[in-house]
Structures are given as C-alpha cells and as structure tokens.
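Only a single protein chain was left out; the remaining protein chains are all shown in position.
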Amino acid sequence: MTERVGVYVCHCGSNIAGTVDVADVARWAGEQANVAIARDYKFMCSSLGQELIAADIREKGLTRVVVAACSPHMHEKTFRNTCAQAGLNPYLFEMANIREHDSWATKDREAATLKAKALVKGAIERVVHHQPLEPLPVFINPNTLVVGGGIAGITAALELANAGHHVYLVEREPSIGGRMAQLDKTFPTLDCAACILTPRMVEVGQHEHITLFTYSEVEQVSGYVGNFTVTVRKRARHVDESLCTGCGICEEKCPKRVIDEGFGAGLGYRKAIYRPFPQAVPKYPVIDVANCTFFQRGKCKACQIVCPTGAINYDQQDEVLQIQVGNIILATGHVLFDPRRIPQYGYGRLANVFTSLEFERMVNAAGPTEGKIVLRDGVTPPRSVAIVHCVGSRDQNYHEYCSKVCCMYSLKFAHLIHERVPDAEVYNFYIDMRTPGKGYEEFYHRLLREGTHFVRGRVAEVTDAARLPGEEGKLIVQVEDTLIGKQRRIPVDMVILSPAMEAHADSREIAQRFGLGCDFNGFFTERHPKLDPVATMTEGLFIAGTCQGPKDIPESVTQGAAAAARVAGLIKQGTVMMEPVRAHIEEALCSGCRICNTLCPYNAIVFHADRGVSEVVTALCQGCGTCVAACPSQAITGAHFTNQQIMAEIEGVLWDVRPAELVEA
Amino acid sequence: MENTFEPVIVGFLCNWCSYRAADLAGTARIHYAPNLRPIRVMCSGRVEPQHVLAALRAGADGVMIAGCHPGECHYVEGNLKTMRRFYLLRRLLAQWGIEEERVQLVWASASEGNILAAAVDRMTEQVRALGPLRWQQQVLGADGQPSPAPLSREESAHAVAERAEMLP
Amino acid sequence: MATAAAVSAAPTVSFFEEVIAATPGDPRLELCLQCGTCGGSCPSGPDMDHTPRALFAMIAAGMKEAVLRSNTPWYCVSCYYCIVRCPQEIHITDVMYALKRMAIKEGFYRESKASEAPEFSRTFIDYVDNYGRSFELGLATRYHLRYHPLDAVKMAPMAIDLFRRGRMDLTPKQIKGIGQLKAILARAKELGGAV
Partner (left out) sequence: MNYHYYPGCSLERNASAYHQSTMAVAKTLGLQFMEVPDWNCCGATEYFSIDLLTAYALVGRNLALAAQQPGSDQLVAPCSACFLNLTKTDRYMADSPELAEKINLALAAGGLHYDSGSLRVRHLLDVVVNDVGYDAVAARVTNPLKGLRVAPYYGCLIVRPGYREAFDDPEYPTTLDKLMRALGAEVVDYPMKAHCCGGHMTQISQPVALDLIHRLLKSAADYEADLIVTLCPMCQLNLDAYQDNVNQMFKTDFHLPVLYFTQLMGLAFGLKARDLGIGKELVSARLALAKIGVETTAEKPSPKPRSKNDLPMPRMPGEG
C-alpha cells in the first residue's frame, strides 16, 4: 500500500505551537512511510494555508492529505473543499485533532508533542486506507411539520406558508394561541395580546397552505431529513367540524360547570363543552369527556338537543393519520413553575396569593372578573398589592437559571394595578431589576414615576400570622430590604407571585420521540448555543421559542421566523447532500443470521427471505456502525469507518509503544 | 520513588457526545492527563471487542470507550449495545488476567467536558498504579510459562491451550 | 465601634478565606447573591446589628473587626431557616458558629452588645467537661450571679416552680466514664488547636 500523503501541521498562531513543537512534529512526519511532503504553517485554515495544500496536490501528485490542527467539527469541511477543488476526492483526507484534544488540554510540552505525533501517525496510517466516496443526494419533501401553535409556531407556519410551502401545524390544545393568548397586555408597549395575536391566528386558520390539526398530538416520527413520516393522533372533539358553525349555543346551554384549569389557569369556570376563549381558532368547541355528564353517567344530551346543525357526535373516534414532511420545527413552549413547591409563600393555603397567570386572567376583559382586579372573594379591590419576583428562579433548590421575562411582566402588573385601582399601594420585591430589551428600561422608569415601591430583597415568607399593629387580617410579606440592611414586614391585601418558566413535564419524552437532546432542565438542546440556536444535532429538525429556554415574545417570534428561513433554505435546494458514511452488506459473506436486523433503530436493514440475506437500505442508514460491529461474519462494512481503517489508526496512535514483532505484520 | 510510569490509553470517543466533550474540555482549557489518545468513531456502538483487544495487543496499557448517556444517543440506542458488549468483554479480559480498571466505559454528553477530563485523570492514575500491561507476557505467555492470571492451575492451562489454536 | 477607615486592599490571607477555612465542609460563601433571603427569614433579624447578608458583604470586604464585634452571630438562634431557604445553598448557620469561635479567639466579642453570650456557653461547657452532663441550676445561678444579678432574683420564682414539680436537680450528676471523656476532650483540644 504505497500512497503519496501530504501532512500539514498547523501552528494555529500560538494555540498549538505554544505547547506542541510543531516544527519537530512536521520534520518527524516527513520521515514516516507513505509521506511525500510534510509542512508546518501558521494558519492552515487561512486561504494561504489551503493554497499550500492545493499546490502540493497538483504539483506533487498527492493521493492523501492529513491536516494536524483543530477539531474536525471546526474545519473538516474547509479542508475537504480544498482537496475537492484541487481535484482530490474530499474523503481521501483526515484531520488529527492536536489543538482541543492536545495543546489546549495540557501544559506539558514534551507529552503534548509526543501525543501530537501519535495522533498524526494514527491519521497517516488511517488515511492510507481511505476510499473515494461521493455524498448522497437526498430529495427534500417541501412540506413542513410545525409542532406547537404558540406565537413561535404560528410565526414559523406563516413565514413558510406565505413562501408557498405547505405546512402541517399540530397543536395539543383545542385552539392555537399558546401562552400568549392567555395574557392581557404585553410589555413594554402595553399592546393587548389578543389584538396583535388574533389576526395571526385567523390568518393561520384560513391559510390555504396550512393544514391545522388542533386537539392533536404527534405520536411517532420516523425517517430522516427530507423524508420524515409522522403519525398524528387527532383526538375526538365529539363535534363534527364540517357541520359546526361555531355559534356557541351548546356551550351556553351545557349545565355542567367546572373550574377551567387549562386556559383559565384555575381562576375561571368553563362548561363541559367549551371553547378555550372567544377568539379560538378553530372555532369548534370540544367536549371534556372527564367532566361531561353524558360520558360519565350516560344522561343529559343537552348540547346535542340544542345544536342547530346537529354537529354533536358522541361516538366520534380519534383519527390517526400519517403525513410526509421534509423538515420539522418544534415550538412546544413551556409551563409555569408551581409555587406550591415553596410552602412559605402560602400559594394554595392563603386565599389572596395569586400566580402571575391567574392575575393575567383576572385583568383580561374576557376573564372571570371582566378585567376588574379583586381579591379571591371576587368583590373587594385590594388597597395594597405585593408582586414577588424570582419565585423558583435563580434558586438552586428549584431552578438555577433566570427566567428572563418575570421582571418585565411584574412591572406590567404594577402598571395595570395603578391604572385600575388608582389609590392602591404597589410593592415590587426584586433581587436585580432586569430590563434587557428595547424600551424595557424606559418602562421601568415609567413605573418609578407612577409611584411603585421597589424593595430590593428576595421575599423570605408570606404569612397571615399578624404580629405588629396594622397587620391583622392582612398578608404580611417578610423581607430584608437589603439597601437599608433591615428586615421589614409589609402588610398587603394581595400577593402576586412571578414563577419561573419551566420545561413541559413530558419534554424528555417529546425529545426522545423526535430524536433530539434535552438539557438538565428539560429544555431542548440546540446545535450551537450562540451560532446555531434554532437547529439541532439532527438534520431537518429545528426548534423555536421557549421550548429551547426562557425568552420573551420578540425572541420567540424571531426564532420562529429563523427556523422557517432555515427550512425554506433546505426546500429551495430541493436535494441535500448527505454524508456517505453508510453501512453496506457484502451479500456473499452474509449468513442470514439476521442479528443486524433488530439492531438498527432506523429499521434500515431488510431481510430478503428468498435469498436468505439481509440488505442495508442506504437512504435510511444513518451510519452509526452498530451493525458493522455486531456482524459475526464481518459481512457489513461501514464506509469511511471500515475495520481496516480503524485498526490502522489504532496501530498508528500506538507507534511508540508497539512491540517490535508486530511492526512488520 | 515516585511512580514515573506514563500509561498509554487509547480512547474511542463517539462523534456526537464524548468527542465533543473532549473538544469542550480543550476550549475551556481544562487540563487533564495527556495519556489518552483519542480515536473518533461515529457511535460507541461501532467499537468492537476486536478493536479493544487490538489496542491492548498493540501496546496500550488501557482502553476507554466513551459514549453518550443512555437515552441520549444520537442514534437512539447505539450506546445500549455498547454497554452489553462491554460487560461481556470485561469478563473475557478477566479470564486473561487483565485487571478491570484497564478497560473502562464512560458516559459524557457534549456539555460535560469536565466529567470526561476527570474520568481520564482517574483512569490514568488507576492504570499508572497497575503498571504497564506487557500484553506479550501477560496474555500470550511469550516467555514460556503461563500468565500469572488469578485462575486455578487447570483453568490457565486450558486457557493457554485454547489460545494457542486461536491465534494464526 | 472604631470609625471604619477606608477599606484597604485585601491583606495576604484574606479574612474571607479565614472564615471559609474555619467553617466545616464547603460553606459556598463566595456564591452569595446578596439577595437578603436570610435577613428576611431570620427570627431575631430585627435585633441584629447587621443582617447575616450584610455580614457576608462585610466579610468579603475584609472588615474583620466590625464583623467580629457584631452581635449578629450571638443573636443567631440556629433555627436553620436561612440554610433551607438560601437560593445559593450557603451554610449560613455554620458560618455563624465559625464567627462566634473567631470572635472568642480574637477577643472582639467583649465590645459586642451580646458580650455575655460566650460566657454562658463557657459556663455550660465547664459543667459538661467536669460532669459529662449539663446541670441547669448550676449553669443558671453561676451565669446570672456573675452577669445579671438582678435577673437572678427575677428567675427565682420560675426555679422554685420547676423544683416543686421535680424538674430541677439540686446537685449535678457525674457520668461513670468522666475520665474517658476528659481524655477524649483533651486530645481533641490538642488536635483542634485552630478554630
């Protein structure tokens, strides 16, 4: 096996040269078998560095190239293109990672140089066995699946649909709108959430390029970028959508009233057959089977009787359908931290302690109190209100992270209280007032001007145990006002808690179903936190909005549009080049033992009973190599990771400790 | 006399998790023992027992296989297959008298540079304490008498005989 | 309290590191966000010269004398509200015990408002060192007579009530293994040495 290998050792400024003796490594590499030329250069990834390689390939007839520099995740693509442009198949190239894995990981110059030589030798011995490969073109299905109908999902769907691509939007709740639909005003402009959101929702509802599945969930996903097969379960609404006009009489006449734990955040009531809110899209109501008297005890068909178009159908069944899409955007949103986990704040025990979501429903004109701010008795307006920041956020016992938006909406609450209960005293208890957005700090100054009492200190407890005069019958907020260094007890009538943003309880299952990772808190893991926040490790799978982490509405919209742009890019390409790293079964060697069949998580290996052999469906194979390793008769080879290449690399990296008699084998 | 033996450990790092963890350790300038010589594989499921044995035979004093945490494998369940093969392989190595600490399986996700670095440091110290492997004498009994494996006399004789036919 | 001269740059071994070393385990003091949860939770917070939070800021600023003169550690009733609620899981109560020990070692406690507190502890310990168990009557009388003679008179009715109900011993009881205990405590003092 004689090849003409070019070895290029990069200084990377001082990043590598600072610890590894690059000149010595290059000199040493020059003396190795099969090496035609070995150079070291300040910046191999620079255009001059790349030119060095291209020139050597052309002039010295190199048949293999090894670059010892940074991690392949950084510049493998760069150098593969260099080889391709110089006429050498890009897969006849190998990188040795002597920066992240070597020079940056130790101060010991001698050991680092020795390790660099071992990695270079491993690369040389490996690259000699490389075969030319061509990337596989894969057709991109122009349809896209968007999971989650919040503001991020809606934005992504509309951006793609308006570009003429078809979108399937799947939403778990009876209506799209997500968390934003529950809000009243939005900071810092005090736009009414419904006013700016509903037009978008209507646009989604009527868009010819969007198929909307609400009250539905994705049950199963298979395939790969460009060719995903998605199974969607459309739960039975027990209302025939083709007949229902959305008149709402059924909701009016339904005798069964229950607490609205979903959209109403537990503060309002709704009927057993209901629409979450008046502007719901789609407009069809849903029967809550768990609370509907007919489904529980077989009596009362009130809704069916009053329905003018006979749309109520009690024996409607779930529908399970399969759709083919090229890309998937996950925008599944978040939930709120349950303050009952902090007993000393009294939520659930002390009547007049509310969560932020409960207060949003209260101040909403369509809410249970038509926008009037009142105590839990539903009648008396509060004379003093305490708004508590950082409930469950910035706390090792619950969530260490800052939830980003609570300071701002807590300011918004203060404003709404000043506006609707003018003589009420309002206290905000904060650790740091975080106003990072456009117009955010100005909004804070507006609240200072409106006379809000800002106390810097994290609330220690909320109690009804009065101690001093004037505390009887009140909720007492005990806190240290850290700016005066004194403990204070502030009696108020109402307390609003601003809880942390949390990942959905089932976010890990969703991640597993779609094949992407979750971080420690259950938020989805992006491909790169700074440079690639909307993509994931899996090609063709994107994320947007608060499912990736706490963020405000502008950011969620931005990410929705960004994800849509990435998908539109892939659709425009029509085909995408997939890594040729695939498995292949040599039919002559295959004994038909079928061990590999069940191993493959992508069901990419089929068994031909007639010929008694298995075969890998190249398109489905993701190139993990598990079957290659398991095949007892070594009938399966993994392109670019063949046994021969790996064995050669093993012997290469151990060049300095290899026993003599093995060398000539 | 302070033990100056520098063990050589071959590391099979999976492209999506442990290889990126090692990258992150470097980017964060976490210094750890330079004794590990990484080899990139697409998934820890690609590593065959044959590769581990080849590395030990080629002079490595230890082998570390590092993959994604169970449930986080980029290929859904490649690492679970690794786990199965690993425990079987370790029983085989024990029969040849190779200490358990010499071949280790470690989980490290892409964000756990520090965990991988700590695992490399820990394994380096363990193998340093065990001393060089000297596969020839240890397994092949190259210098005549059978390897001083902790097996009974008959078992080792049987093992030696069995090994004799196996090798070319 | 001496007028606080401008706080100079941190001396060699900073007071901050000294406090951390004196506290068992890893107190995590450097993680303090100055959020005030401890100050807000402390039952005797209002009566302290400085809230625990303020004290931590002063420790970080190296204000050793001001910290060790403060009555805060002595007013700590060790009810552990602060430890359980601290968002950074700082071992606040252990730090308070460490500050008490440092205050005694440096002798600063004499100027703090709660200057008799260590004497109460020391009196309590004398009985434990010599008899192996605490002796309430002896502790109360010796401590009060020396520091609060008036209070001793006020305490009398309660003492009589307790005695009448058989809840007050007149003489201390010694444990059998007192020699063994003394040997252990002596060896510990040798080993302990530092705070």
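Letters are used for the chains, namely A, B and C, taken in the order the chains are written, and counting of residues starts over at 1 for each.
Methods note: a residue touches a chain if its C-beta (ideal position, glycine included) is under 8 Å from a C-beta of that chain, and two chains touch if they have at least 3 such contacts.
This one's a predicted model, so the numbers in the text were calculated from it and none came from an experiment.
Q: In the full assembly, spell out which visible chains the left-out chain is touching.
A: Displayed chains contacted by the hidden chain, ordered by label: A, C.
Q: Among the options C:20, C:33, C:61 or C:83, which residue touches the chain absent from this view?
A: In the complete complex, the chain left out is touched by residue C:83.
Q: May I ask you to list the residues on chain C that touch the chain which is not drawn?
A: 22, 24-25, 43-44, 47, 74-75, 77-81, 83-84, 93, 97-98, 100-101, 104, 114, 116-118, 120-122, 124-125, 128, 132-134, 136, 140, 143, 151, 158, 161-162, 165-169, 173, 175-177, 180-181, 183-189, 191-192, 195
Q: If the missing chain were put back, which residues of chain A would it touch?
A: Where chain A meets the chain not shown: residues 259, 266-269, 340, 342-344, 347-349, 351, 355, 358, 362, 368-369, 374, 376-379, 461, 463-467.
Just so it is clear, only the chains that are shown with their structure count from here on.
Q: What topology does the chain touch graph have (line, ring, star, complete, other)?
A: Here the contact pattern is a line, an open path with two ends.
Q: Approximately how many whole Å separate the CA-defined centres of chain A and chain B?
A: 35
Q: Averaged over CA atoms, how far is the centre of chain A from the centre of chain C? Could you give it in whole Å?
A: Spacing between the chain centres: roughly 50 Å.
Q: Do you know which chain B residues sit against two or more other chains?
A: Where chain B is concerned, no single residue meets two or more other chains.
Q: Can you list every residue of chain A that touches 2 or more other chains, as numbers and ranges?
A: none
Q: Once bound in the complex, which stretches of chain A touch chain C?
A: Those in contact with chain C are residues 344, 390, 394-397, 431, 456-461, 478-482, 485-487.
Q: Can you check the complex and tell me which residues of chain C touch chain A?
A: It comes out as residues 33-42, 45-46, 50-51, 53-54, 81, 85, 87-89.
Q: Can you list the residues on chain A that touch chain B in the complex?
A: Residue positions touching the partner: 71-73, 97, 99-102, 104-108, 111-112, 114-115, 118-119, 122, 512, 515, 517, 519, 525, 537-538, 581, 599, 601-602, 622-626, 628-630, 638, 641, 643, 646-647, 649-651, 653-654, 656-659, 662.
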